[in-house]
Structure formats: structure tokens, C-alpha cells
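Notes follow once the structure below has been shown.
Omission of a single protein chain aside, the complex is shown with its protein chains in their original locations.
Which chain is which? They are A, B and C, in the order written, and residues in each are numbered from 1.
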Amino acid sequence: MLVVRPVQPRDLPALERLAGSATPRLTNLPAHRDRLEERIARSTRALAREVDFPGDEAYTFVLEDLDLDEVVGTASIRAQAGAQDAYYTYRQETLIHASQQLNVRREVQTLSLSHETSETTLLCALSLDARYKGTSAESLLRRARLMFIAQYPERFASLLAVAFPGYLDAQGESPFWNSVGRHFFARGFQEINLLAGVRSKSFIAEVMPQFPLYLPLLTPQARAAIGREHPDHEGALEEMLAEGFVRSRHVDIFDAGPVVRGERDRLQSVRQASWHPVRLRPGHVLPDAEPALIANQQLGGFRCLVARYALSPTGQLMLSPEHAALLGVEEGRAVLAAPLALPAVMDEVDEGDA
Amino acid sequence: MLVVRPVQPRDLPALERLAGSATPRLTNLPAHRDRLEERIARSTRALAREVDFPGDEAYTFVLEDLDLDEVVGTASIRAQAGAQDAYYTYRQETLIHASQQLNVRREVQTLSLSHETSETTLLCALSLDARYKGTSAESLLRRARLMFIAQYPERFASLLAVAFPGYLDAQGESPFWNSVGRHFFARGFQEINLLAGVRSKSFIAEVMPQFPLYLPLLTPQARAAIGREHPDHEGALEEMLAEGFVRSRHVDIFDAGPVVRGERDRLQSVRQASWHPVRLRPGHVLPDAEPALIANQQLGGFRCLVARYALSPTGQLMLSPEHAALLGVEEGRAVLAAPLALPAVMDEVDEGDA
Amino acid sequence: MRIRPIERRDIDGLQSLAWQTGVGFTSLPDNRDFLAAKIEHAVSAFEERSAIDDRLYFFVLEDDATGELAGCCAIEAQVGREVPFYNYRLGTLAHSSVQLDLHRTIDTLFLSSDHTGDAEVCSLYLRPEYRRDRNGALLSKARWLFIAEFRDRFPDKVLAEMRGRFDENGTSAFWHCLGSHFFPMDFNEADRLTGLGQKSFIGELMPKFPIYTPFLSEEARACIGAVHEHTRPALEMLKKEGLRWEGYIDIFDGGPTVEAYIDDVRAVRDSARYPVKLDDAAPQGERPTWLVATSGMRDFRAAWIGRGPGADGMLTLTSDEARRLGVGEGDTLRLLET
Partner (left out) sequence: MRIRPIERRDIDGLQSLAWQTGVGFTSLPDNRDFLAAKIEHAVSAFEERSAIDDRLYFFVLEDDATGELAGCCAIEAQVGREVPFYNYRLGTLAHSSVQLDLHRTIDTLFLSSDHTGDAEVCSLYLRPEYRRDRNGALLSKARWLFIAEFRDRFPDKVLAEMRGRFDENGTSAFWHCLGSHFFPMDFNEADRLTGLGQKSFIGELMPKFPIYTPFLSEEARACIGAVHEHTRPALEMLKKEGLRWEGYIDIFDGGPTVEAYIDDVRAVRDSARYPVKLDDAAPQGERPTWLVATSGMRDFRAAWIGRGPGADGMLTLTSDEARRLGVGEGDTLRLLET
């Protein structure tokens, strides 16, 4: 049985392992013991704190496989992406150069350094043990965060963002970094990525060029990488688009990976989520039903798992005693449930951001 | 009786009068006979054309008082604000200047030239005879356009924008222009406004400073005018906010008047609009009911008026024969109706644009 | 051979020069109306009828034996007054971070009109058959004597634009890498329009934000401030006068704009005035070394003469030389030893 729960100090070795095995390596999940310890402490503090509006809280969750007694995944939420430092992205813009003399009009694409994404709530730092890739465990880990956010609107921004790792070539090199950042840092992508994770990404942004970059001057490889996700994250991106996130004009400043944004209240997991009182039923008599994400209603003791969405005629959710115990709920207590299945993807650019 | 309908060639004198009496003078409704003639021809062409997606169409409507046999108002829709020329605005941005050395973080406000609003559908060029200000005629003229847009989604963008005239002082001077544009043009606001209306605003934008302007360097009067509407347009702005438009980060490049934006499908007039078949009833027997905007379903013969929202138990709209004749509908034909009343204002900045 | 102001009657001669210059000499297109307008512009300058900031002093090199035009050169009194004058300026931006222990400077091209109001020496062309006897130097240096003589008609600074580097196929790597993305035409067409003075498209279409040079190709970067091989002698001549490259380059081909304070230009600083006396028996030097110019504007003349000033502080001319210059005993000439 798999469950998502807040990280605990004892999860440190698992976190280190997951940070080290993430492909590609994640800027915001460096395999650095001190940083990971801080991450756990910060999450614990965030859950213990009274919060009226989003600030510098960062919540970290783990996915535990109870059969193996092993932590096999982790994912985080930053309540406000730029609460500590500004969260910089490149914003794709189009300039219009029109000549009355020649009667022509040209569109020129640029990338401008931006920190507009700073105000959003950021879903980040997801790493999952390779054995679970492609299973419902992946959706559980990714979307359990939305089941958490849905319950505590005061703790998060109404706009959420996810930054996906960008395209790297077979050698693990970022063609975008090689055409852009390298000029200003004379360091390789992996090195700067590690440095940014261990220290801070924002002070690196401050050394990046301040004036907009003209796209035609980048290498074709770099241009092709703009807004393109790492091959290992195609499925994840697709799921988030199905959730209701939309591609934005923003991309990562290092690898040009896509940043998707979604209004919390328009996301499927939030819109489809309903409260149901629990009714305990032996597992073997539960009716066949579509799978759902089920979450309890406890801040520090948050639990989320995948179970059948089996409702009684009056709307009670029928749970096995094992699942109920895992969630820490007794009969009559309400849980939040949302279908695991998502509608077909609508992949379009956020027009509000046009 | 008042009705909104598409402009006709014979309306030219009325248009000239309305353009000349607009307060303040509107950039996009210059009191210039040739331009107004073009405007009428352009609207006629737009209505006659098959349209699959928004382009350079501009639709102009007039408000006619049938009792006086007089045209007493006009308003337009530009299907795509920047279809011909780019539609430039200033975008308010915040830069973060952080110093590790001093351990301080400062936010610096700037204005950047932008043409992001080019893709939206623009509601513009509204002028109403002073005698009708503050009456339901004003709402009718302003919102009849939404009743039109609601019927022809293929002709308009899903994002709408309205640019309100900006703050002018008692002398009709724009403190914003005096602190910004005047440096680059050495011409007064009224003069440049007229020039922009008669010629084109976009080539003026091309001479405006290309680099972002730092707000602290503007005069206090200019800063105070940013995003502030002309006093005569306070009510109009409030109504559009009640409609579901939200303030954006964009302001006009001449007078810094606010640009509000709204997703078509989230506007009250669109969301509340319903189709009802017409049932004819003598005017004096119609039940008391809240007033509503009622529009027919004819592109070139579009008509919109205010009548009582009197429904039969099966949802037929009961109309007097006079109103039905004005709308050009017989019994059994469907009309679009939306309540004239709007909910209380929610005045907030568009977060999708943050 | 002598330099004199262009006149209306030179229209045929100028057109034949223009025809000969061919492609790549864009300020002299083979277009009679354009050339006639240019002459009018120059005539009103030499007659001092036009405003001091809108003058084109256009000179011809005349073969005084045949009356044929051998070449031409010009001085624009102030650039950028009628139409904007654009350059890129190579500047340096510091990118540094204490936290990253990083301190780099990045070369950056900034759009600029800094030269607005400066004088420009330009339009130098010499027919191939006259490329001998230091006629090229005469064309180039006579302008400095004109400027020295009429110093109050000119601003503080002078510049010259040098053609940039092209490869063996006549392609500019700088244009290929930068301009071609912004201008919907080929280099020659862009150059041609500019030569005709139709420059508004430049301001309309060129990139307005700075260009970080690391984004340019290596070949394009190598073009920044580099000159066409045919232009190297002209550049050397200007450098000897003290003109320097201060980082400004041409928008299209990256060729350098060299410049100097006029009072620092060697020929301006070192030339001096001497009274004339006539003597047909005056000795003749073997090589043209002494350049002289007269002190009138409409009847400005410049030529090589065979000797420098005597111990008496006088300049001795033969009657041939005096005739060529249109001067007589007691007149004053400005002399430069080169």
C-alpha cells in the first residue's frame, strides 16, 4: 500500500537517495545533505505554523510504500515561488518591427528576464523511484499536493505553477544553456545547476543579461529547446495539462524548460474533489469503482492514497479498514476524494498571459 | 424608445457631433469627417464579410432615440486591437533589486512599452449625448456590444479589453503626458491625441522610449495618474468591473488611463445571457419584472434594447409588439436576454497577468 | 591636378564617375536626378546659402590639362541633422557576483546616435587611371586643409566610416549573423537605400535593445571594427592623421567609424599659412611632398607644389602652379608638408 505524507526527519537518507537518482538532476532538489535537512525542517515548521496568507513556507511530502516499508518518492510545494528570493524566468515576447518606408512588418521574438512567477505557488522537486514510473503511484505523488492545496486555500496563491526540467541532449548538456548562460558564467550546465540548488538561483539570475535576448541570435538547438520538456517528463507534463494547467510564456532561465500555470479553482483535482463521510466496509466486499485520490483532513497528519471511489447511495465513501487506518479516519469522518482519471489534454497557451 | 443598431452612412453627421462632444476627446474617435466616414464603411464591410476568426474588422454601433428620431450615442468594437498596427500600452512591472552586501531588497517600479494587448478584442470609441448620462441608455450602449459578441464567438477574441480615458487636470492637460511623452515629442497632449486619432497611434509608439521607464523618475503628478481614469468615466469603469472585467497591468501610453481585461465567457452579460422564444403581449398587461438587455439574432440587422425581463412559466419572453417590431422578431423567434443589473464590484488586479 | 568645389557644369563628369564607381560605392549612385540634387546641395554649401549644419562640401579632382574629372571627395558639415545617423557602439558591461566569485565583462553593442552633429569626411573616389602621383593623398588631405581654413564652419569632431570586412564571395559575416534577421532585404539593397539617404527603415527595423556579442558567430565578431582589404590604405591614411577607432561600427557590416577632435587632426594642427611669391625658376621636388590650398571658399583650390617655404617665410610658386591654384603674388596659401 502506498501513501503520501509530510516528510519526517527520519526520511533524510531516502531523500538523499531520491535527490541523487532524479533524472535529470533537479535544481531545487540538490543531493546535498545540509540542504535536504533544511528542507525537512522547513516543511515541519510550515505545518506547525498558523498561516493566513502564503509566504516563505515550503511543504515537502514523501511517498511511502508500506509493503516495503520504504520511502520511494518525494515532492514539494513552495507556497510562494519568490518569497525568499525572486523567482526568475525568461518570458517569451514578440516585438513588432514595422517599416512604413518598406511597408513591411516583422515579428521579432525575444526572451526577457522576468520574476512575474514569483507570486505563484510552485509545485516542485518531485522525484520518484524508477520502479514506480508509469504507475498510479506517479499520479498519487504528483497530485496529492493538489488535494492538500484544495483544503488550505489561505496557505497558497490562487495561481499555481509547475516548472518542468528542460530538454537535455544525450550527453546531459543543455543546448539552451550552452547558447545563453554559458557566455556569462563560463560554466557547464550541470555545474551551475548544482551550484544553484545548493546556494540560490536568484543571485545567478542577477548576473544574467539584463536586456532582452533576440531569439534569432541563439543557436538553432537552443531555440528548439525553448519550452521543451526533458524527455523523461513528457508524461508528467501531459498529466498536468490534463489537470488544467496551461503552458505559459515563461521558461526556465537555465534550460528553457516549460513553466505551466493553472488557476487553482479551475484544476480538475480541485473542481472534481468532494467531501464524503467514511463508511467502513471489508475490502473484499467493496464494489468495483474507478480509482480516486483520497485525502484526510489533517494538516500535520496529512495522508493521501489511491482507493476505489465506491459511494453508497447517500454518498458515503466506502473504505476498507486498512485504508481508513492509513488515513487516520474512523467511520463518519469526512475525506476528500477526486477521480484519478483526467479528461483528454487541451494543450494551449494561457491567453490571459498573452 | 432607445435602440442600439449598426451604424449607417446617414449617421455621419450624428457621429461627427458625438465625436466632437466626447469628454475628454477620444483618440480613437477623432472628430474628423474622413476618418468617421471610413469608420462607417469599415463597419459595414465587417458585417458583410464572412469571418472565421478575428481580424481587422471594426464594428460601430449607434444608439438611436426613436421618439426624437435622433442618434444620441455611438460605440465600437475592434475585433483585434492590433490587427492593423500593433496596439501599444505601457505595462507596469516591478523589478527586484536585492543586495546581499547590504542585505536589502528593493522593489523598483517600471513602465515597459508592450503590445500584448494587440490580440484582444477592444471595446472602444464610446460617446453618449450628455442628456442620457447616468440613465439605463448608458448601460445599453456600453453593453449591447457584449450581447453582440456573445452571439458571434468566431468573430472575436476570447479576451476582451477596454481602455478608459486617463486622468486630465482642470486645464485638460495630462500630467502623465507632460512627464513622459512630451519629452520625446515636444507637443501637448491634446495635439498628439488628435494627431494619433487622425493618423495612427502605433507609429507614435515607435518613437516612444524603448527602454523601461523608472517610475521614481516621473513627477508625483504623473505617478498619481497611472491607471487612473478620467473623472467623467468613473461610473463606466465601475460598471465594467461589475461586468467581470479586471484591472490589468497595462495603461495607455499617452495619458496612463487604465486598461481593463475580461475573459468573454466570464463576463456577467455573457454568463447570464439566455435565449428565450418571444411571446407577444400588449405592453400594458406585461408583468412587472427587472429590466434586461434584449438582443435579436441578426448580424447586419443587429438590434438591442432594454425591456422588462418578463418570462412565462415555460420561459418565453413576453415582449410588447412595439419592442418586437424594433427587434424585428415575430412570435416564436428566439432573442438573447441578460439582466441589466450587475453584482457588486470586485475591483482587483488580474492575477493571470501578475 | 587640382581640387576644386563641384559646380553645376560637372553633372556629366560626375555621372561618368558614378557609373565607374559601380556597386559598393553607395553614396554615388548612377542616377542623374540624384546627382544633380547632390550638386545643388554642394553649390549652396560653398555659396554659404544653406544653414551651417546642413552643408555638403563636395569636391572634384580635376585634370587641369584636360578638364576631365579624375575623382571626388566630400565633407559633410554635420551628420544626423536631417536624417538620423545610427551606429552600434561597442561597450563593456560588468557581470559580477560576489557570491559566485564571478567577475566578467561582456562586450555589448549599443544602438547609438552619438555622432549626431559631427563632421564626416566621405565619398572619396579616384579613377583607376589616376591612381598615381599621390592623387589619392591629394583627395584625402585637401579636405583637412579646407576644414583648417574654415574651422569655424565645423564642429568639434570629425569621423569617417570605413567599409567592413567581406569574404571572398562578397558576403559580410556580420550582416549574415545580425542584420539579415531584422532587415528583409539583402546587404546590397540595404546599402543602396542608405546611400540614397533613405534611412528611415533602419530606425524602424533594427534591434533596439543591446546585442551581447557572445551571441554572434565567431566570424561576425571578427568583423567588428575590421575593414575591407581595399579600405586598408584609406584607413592607414586617416590613422596617420590621428583618427582612431573608438568602438563605433556600421550597423550593417560592422566596419569601423574612425574619429578625432578636429583640432587634433595632424593636417589641421600642423598646416600653416604663407604668403606667395612667383618665380618660374623655382626648384621642383621629385615627389609630391607639399600640399597647398587657397583661402577662398567658392574658389577653393588645392594641389601639390614642388617645394616648401623659403627661409624668408614665403612660398615660391611657378606661374603654372599659381595658375592651377588661381593665386598671385601676395596671396596667402595654407601649406602642409606630408
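FYI, a contact is a pair of C-beta atoms (placed from the backbone, for glycine too) under 8 Å apart; a residue touches a chain by one contact, two chains touch by 3 or more.
Remember, predicted model here, so these are calculated numbers, not experimental data.
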- Quick one: jot down which shown chains the absent chain touches. A, B, C
- Item | Touch with the omitted chain, as defined above, among B:Ala48, B:Ala170, B:Ala186 or B:Ala344 | B:Ala186
- Query: From the list C:Ile11, C:Ala36 or C:Val83, which touches the chain that is not on show?
  - Reply: C:Val83
- Item | Contacting the left-out chain in the complete assembly, out of B:Ser99, B:Thr135 or B:Ser312 | B:Ser99
- Message: For chain A, which positions touch the chain that isn't shown here?
- Response: 100-101, 206, 210-211
- Identify the residues of chain C touching the omitted chain, counting contacts across the whole complex. 80, 82-86, 89, 91-94, 96-98, 103, 105, 110-114, 116, 200, 203, 244, 247, 261, 264
- Which chain B residues touch the hidden chain? 97-102, 104, 106, 108, 110, 179, 183-186, 195, 199-200, 203-204, 206-207, 209, 211-214, 216-218
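In the analysis below, only the chains that are shown with their structure count from here on.
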- Farthest from chain B by Cα centre, which chain is it? Let me know. C
- Message: From the mean C-alpha coordinate of chain A to that of chain C, what's the distance rounded to whole Å?
- Response: 62
- Task: Provide the C-alpha centroid distance between chain B and chain C, rounded to the nearest whole angstrom.
- Result: 56
- Message: I'd like to verify one number: the distance from the centre of chain A to the centre of chain B, where each centre is the average of its C-alpha atoms, in whole angstrom.
- Response: 39
- Query: chain B: which residues touch two or more other chains?
  - Reply: 100, 206
- Listed in rising order, chain C residues that touch 2 or more other chains are 99, 204, 209
